[in-house]
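Below you will find the structure I want to go over with you.
Excluded from the complex is one protein chain; the other protein chains are retained at their positions.
For clarity, chains are labelled A, B and C in written order, and residue numbers in each chain start from 1.
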Amino acid sequence: MTTKGRSVSKPEGKLAVLLPGLGAVSTTLIAGVEMIKQGKGAPVGSLTQMGTARLGKRTEGRTVKIQDLVPLTNLNDVVFGAWDIISENAAQVIERSDVLSKEHQALVRPAMEKIVPKKGVHNPEFVRRIAANHVKDTKTHRESIEALRQDIRDFKKELGAKRAVMIVTSSVETYTGSPAATHSLAALEKALDANDSSINPTMLYAYAAIKEGVPFANATPNASVDTPALQELARQENVPVAGRDLKSGQTMMKTVIAPALKARMLGLQGWFSTNILGNRDGEVLDDPQAFKAKEVTKSGVLDTILQPELYPELYGKVSHKVSIHYYPPRGDAKEGWDNIDIFGWLNYPMQLKINFLCRDSILAAPLVLDIALFMDLAKRLEWKGIQEWMSFYFKSPMALEGLQVEHDLFIQTTKLKNTLRAIAGEEPITHLGLDYYGDDLPL
Amino acid sequence: MTTKGRSVSKPEGKLAVLLPGLGAVSTTLIAGVEMIKQGKGAPVGSLTQMGTARLGKRTEGRTVKIQDLVPLTNLNDVVFGAWDIISENAAQVIERSDVLSKEHQALVRPAMEKIVPKKGVHNPEFVRRIAANHVKDTKTHRESIEALRQDIRDFKKELGAKRAVMIVTSSVETYTGSPAATHSLAALEKALDANDSSINPTMLYAYAAIKEGVPFANATPNASVDTPALQELARQENVPVAGRDLKSGQTMMKTVIAPALKARMLGLQGWFSTNILGNRDGEVLDDPQAFKAKEVTKSGVLDTILQPELYPELYGKVSHKVSIHYYPPRGDAKEGWDNIDIFGWLNYPMQLKINFLCRDSILAAPLVLDIALFMDLAKRLEWKGIQEWMSFYFKSPMALEGLQVEHDLFIQTTKLKNTLRAIAGEEPITHLGLDYYGDDLPL
Amino acid sequence: MTTKGRSVSKPEGKLAVLLPGLGAVSTTLIAGVEMIKQGKGAPVGSLTQMGTARLGKRTEGRTVKIQDLVPLTNLNDVVFGAWDIISENAAQVIERSDVLSKEHQALVRPAMEKIVPKKGVHNPEFVRRIAANHVKDTKTHRESIEALRQDIRDFKKELGAKRAVMIVTSSVETYTGSPAATHSLAALEKALDANDSSINPTMLYAYAAIKEGVPFANATPNASVDTPALQELARQENVPVAGRDLKSGQTMMKTVIAPALKARMLGLQGWFSTNILGNRDGEVLDDPQAFKAKEVTKSGVLDTILQPELYPELYGKVSHKVSIHYYPPRGDAKEGWDNIDIFGWLNYPMQLKINFLCRDSILAAPLVLDIALFMDLAKRLEWKGIQEWMSFYFKSPMALEGLQVEHDLFIQTTKLKNTLRAIAGEEPITHLGLDYYGDDLPL
Partner (left out) sequence: MTTKGRSVSKPEGKLAVLLPGLGAVSTTLIAGVEMIKQGKGAPVGSLTQMGTARLGKRTEGRTVKIQDLVPLTNLNDVVFGAWDIISENAAQVIERSDVLSKEHQALVRPAMEKIVPKKGVHNPEFVRRIAANHVKDTKTHRESIEALRQDIRDFKKELGAKRAVMIVTSSVETYTGSPAATHSLAALEKALDANDSSINPTMLYAYAAIKEGVPFANATPNASVDTPALQELARQENVPVAGRDLKSGQTMMKTVIAPALKARMLGLQGWFSTNILGNRDGEVLDDPQAFKAKEVTKSGVLDTILQPELYPELYGKVSHKVSIHYYPPRGDAKEGWDNIDIFGWLNYPMQLKINFLCRDSILAAPLVLDIALFMDLAKRLEWKGIQEWMSFYFKSPMALEGLQVEHDLFIQTTKLKNTLRAIAGEEPITHLGLDYYGDDLPL
């Protein structure tokens, strides 16, 4: 592939995808990649594997696969490593979490038995509903970081990988707000030295990855690279970072419907979202302190999309409620119900109701895969710090200070695809298209 | 306003919005404009009245109202004329159609009593469920066209208007497919001479408007300017045209959800849409031949959005069913129910269900207003023929032969807004935004 | 009317319906009765006003109105009195609570302005979210009771009523469980003397009514006559009592669906119920302690209907979750969403989802009316203590100790109607009907 745009090194050798948290999401990803390699499954839901981009003018008919537009690691070169605080191997996790059919489980069992997690860095203050049995016996934050950095180096060796990325897929941690220790890199270094109790495990994984030069992304609602401290570190170490919390089901739909309402200038009076789920993630979220973290990432999306400051009559008084309920019959088949109270011409009220019978890990797995491959691309582009073009994947995406965070799924898509076009030296697409009409629509 | 872009004449004097069909949609529009002028209502749902556009870079903070970006007719200069085949005045129609509250009806009654339709051009073969009592007694197509052209000139005089636009809001006509008489202007002229029975009334309204140099748009599923014959005429007469069938409720949502599925590379197995509505439009649609016309405009949207030719594994075998049922308890408060069968990673199935308790005419009225104001703008820009940037408003929009029609609501929005930016001499927005990040994300 | 059954005194003179709590439910009742008297409204939802009972064999064709089967007070003889802790009159409450249309409000305003509450007995420990401004200044429980008894006597005089019933329609109180003070009449008397803080206001209203010989029913989830203490008092004073918590919306539907599942021997894995409501009752329920009381009455219904002890394979492991959310856009138009996970033949899973867009006070008002008229009938029948046949009306109905409480709406209906038949000396209906078939189906 010749890139007219940014010159970028080829993805040679193996890429190690390192996953703190070997749970439903990560094993669904690993098993899926195994099935795809066996020719027994399709990477549905993955932009890197199935997506395309239209290039040039509509009449040129140039549409290419994304993996032909920019140099991405081939699935055959992707290998996995994981940490967990429970000692189960991936085959055991898969059996317990009941995401895949019995038939599919059988197909991947031999490969999955080989995925055994390294011991995790754990703090029971942050994850309270899990009986950990596979925890590093490090005494201090610094010791934990060192152990993790050693693990990263070991993983690369063991897996024969040239490059690595880390994507956190561990349990939701207790919400901490924004502790002082994270306000600057200096404050963080001090807090690490002091073994400050406000530092959550996810932060330690992130610190270790960045120090090792490994691109880092956060699929969970836990605090990490969205802090000034770690952003500073990432830029200093030339490492790209992204997060947080995958945007997979109900929130994804919310960032689709809200832009549509705004496009049509329909007003919004209230939005009530409830969720029932019965997997281990749901069990952890049953702890109100853990739910708090999720509530925060779930609640923020409407305001930045709807811009109440621009449209006070339409979006100035929105009742937005989000609730999650642990409901075991549902298992991993999470279900969302949204009631949306809108209004139109002369303020007449209308209602929109959405019932999403989804599957948590099935939606999440391909997103983690895409993030891994794109973060590796970013690293090879020598990009660092916040990767705003990754907003597409996150409930609570990041942007440079002073820039509005973007939640609208369609703007995110455009941003992502136009970024890929730019990397490849292609023109961005504006959907203007007056030129096709010649003299009929002169400018 | 100075436009750096295309120089465009100011909207001086009154604009006559001429509406064949004085039914629920058109009276809701007229009554609403009256209430807004009285300061008693808000033009919710209207992009021309409430919308904004961001200009330049995000950090510039330049967001302007659309009506400040391009020169649009002020609501105070908008006046209305209508034709109908029933003699009721607008006040009577409003009372019967029960869209507005009693309170609102009282507010506008005096003004509405003055809106009395001129006699319509009618053909009972095309609209079978309405007992017409207010029909021109013209004998031939040519006579009907002449009568309509005279009406247009009379309306302008009576209403004191300098400019006019025509938006068809009449009943759904029997589906005719694509009769030979519409394949070229020459064929049409001959068919008009021969009083050809395949020529539907909407076609005659369109012919008359174009000949008078009046911009024409079609809010109904009836055939008119989407035929080669009338497109030829429009270009010849320097008249902009747009259509067909307003995209207001269930189909609007469909063009929101389908792009989201595609953005996420989620597969689609089937989409079942049903609709219940109880207004006069529903009664007319109870005639299977009329429903056919609606079914055609409603069914086409998925394919062009999903591009099954590009994504055969994802969208190659979609069961798409659309049904409409006349159900009197609903009145104008149409309700849609959609069941969407999707699949994700490794083909695991999921379901999305959407229940839209909407209001037909409340959704439609502001769209008609926007179309009227934008078509007048197009005329002042000296634009002619198909206005692709109006796709945003239609279930079955038009594009130049050889170009794919665009159904994706978000691409349509981008196309519309970037067109407005281009008219105003502003840069299109690409959402790329790498430049904000300086050395972090070099290209 | 000749009653072959129990001889019962005629409902002579006026009946005073006394309502602690002049809120949405009680004003909707009072306004509705006023409209009905004016001939401007129909008592839809009321069994006493619209219901019928079939008598004898199907072939006799004897179906009578319930009000012709047993002697009930005529609506024209019903008068109202109320207490509240806020001083607003009924017209003000109606305007604020926005249950009735503007038009209906205007019709009843003059009559409603005359309904002014007497000062209520209040304890801010039990109702925390209301700013009371109209509270008796009694110092002790005994003083409060005396004041209420005096009020009852005054109401009868002021309203010219011969008979009275009291139905509590006040706000939800903080949940207290089953305090020792309510375990026997003796304990209660002592607690009243000692001004025991576990005695909630509703208990005092009930005590006062019973002492005055006034039938008492409880439309709220607050503790009162479902305690051994007040049941003892009621039997001692020959007063009929009933409660608690009206069964109006989601729970009513639950007691319809669950019996259907059991009739068909379909298994149940889980039932998730969520509610959104935005009226003052919802605001009070936003206090977790108040919600607790409601949760208790809402959660109990499934077990007694499904009898898991009889059907362990079908109903032995049901996840039952109930949640209520205060969501202002909804106002009084409460909305319930239920997801029901069932299973059939060979344990194959299925789902049933119910979305109820109801109106809280519209559903509740006719129930309060029926309860008032039936409780007055019970009194005239010289019945006392628990009125099990009233189970039809309550979320948490009462039965003699040792008897299973009945929640199944259809058994409750049969029980109620067969009781009315028995009072009137008619045969109960068994739906057996083999006799019609003579020799074809011999026994």
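Everything below uses one rule, namely that contacts are C-beta pairs under 8 Å (C-beta built on N, C-alpha and C of every residue); 3 or more make two chains touch, one makes a residue touch a chain.
This is a predicted model, so every value here is computed, not measured.
Although it is left out of the displayed model, the omitted chain contacts the following shown chains in the full complex: A, B, C. Interface note: of C:26, C:46 or C:396, the residue touching the hidden chain in the full complex is C:46. Annotation for chain C: contacts to the undisplayed chain at residues 5-6, 28, 32, 35, 41-47, 49-52, 58-59, 63, 100, 104, 235, 252-253, 256-257, 259-260, 263-267, 310-311, 313-314, 343-348, 350-359, 362-363, 365-366, 381-389, 392, 400, 402-404, 406, 409-411, 413-415, 418-419, 422-423, 428-434, 436-437, 440-443.
Residue positions on chain A in contact with the hidden chain: 102-103, 355, in rising order. Remark: the residues of chain B touching the chain excluded from display are 269-270, 272, 274, 276, 319, 321, 323, 325, 327-330, 335, 337, 339, 341, 353, 355.
The criterion applied here is as follows: only the chains that are shown with their structure count from here on.
Counting C-beta pairs in contact, the chain pair with the highest total is A-B.
With each centre defined as the average position of its C-alpha atoms, the distance from chain B to chain C rounds to 52 Å.
With centres taken as mean Cα positions, chain B sits 39 Å from chain A. Among the residues of chain B, those in touch with two or more other chains are 355.
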